[in-house]
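A short write-up of the structure that comes next.
All protein chains of the complex are present and in place, except for one that has been dropped.
Let's look at subunit A:
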Amino acid sequence: MRYAMAIDTKKCVGCGDCVVACQTENNVPHGYCRDWIVERVDGTYPSLSLELRSERCNHCDNSPCVRCCPTGASHIEEGGIVTVTHHKCIGCGACIQSCPYDARYSHPDGYVDKCTFCLHRVQKGQNTACVDVCPTKCLYFGDLDDPNSDVSLAIKDRAWKVLAPEAGTKPQLFFLT
């Protein structure tokens, strides 16, 4: 099992519904977020191109945040989901330093927090909150090992990229271009 997500940058309109859905679903403290929208502008006026991306933790296959954690609080759950056990985390910040995507934040309660791919929902066979709420249906979630899952089908016939591949983290977020 290998959970992953695909994000269609051609369909995303940057409405931020995924961000709000995540904050509500996961009780993210006010002023913080586990996912966010990046608006990227490329080119020189007047020939500019725009890309909108809904970003979150990449649940990297080769995750530096898990490796550097001195207490084992950061770990990999079944299906490759990277999570933090709150009562084991000492808030040393090593994992924040090690993430090339700056996907983690320090929760006001002391531990480090980030996207969990809505583990609690996924375990019940549901989609993540952001996927369910997206009005343009540009987010696809599922098991990469299953050729018929939403995410496998989404990346099958489309060109895609991952972010900062040179960091060597083997991200599991695929951006359809």
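Heads up, the rule we're going with is that contacts are C-beta pairs under 8 Å (C-beta built on N, C-alpha and C of every residue); 3 or more make two chains touch, one makes a residue touch a chain; residues count from 1.
Keep in mind that, in the parts below, contacts and distances are computed from a predicted model.
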Requested in this report: Given the choices "Flagellar assembly factor FliW", "FAD-binding protein", "Polysulfide reductase NrfD" or "Ammonium transporter", state the protein name listed in UniProt for the chain not shown.
Outcome: "Polysulfide reductase NrfD"
Requested in this report: Over the whole complex, note the residues of subunit A touching the chain we left out.
Outcome: 14, 16, 19, 31-33, 35-45, 48, 52, 64, 67-73, 87-94, 96-102, 105-106, 109-112, 163-164, 166-169
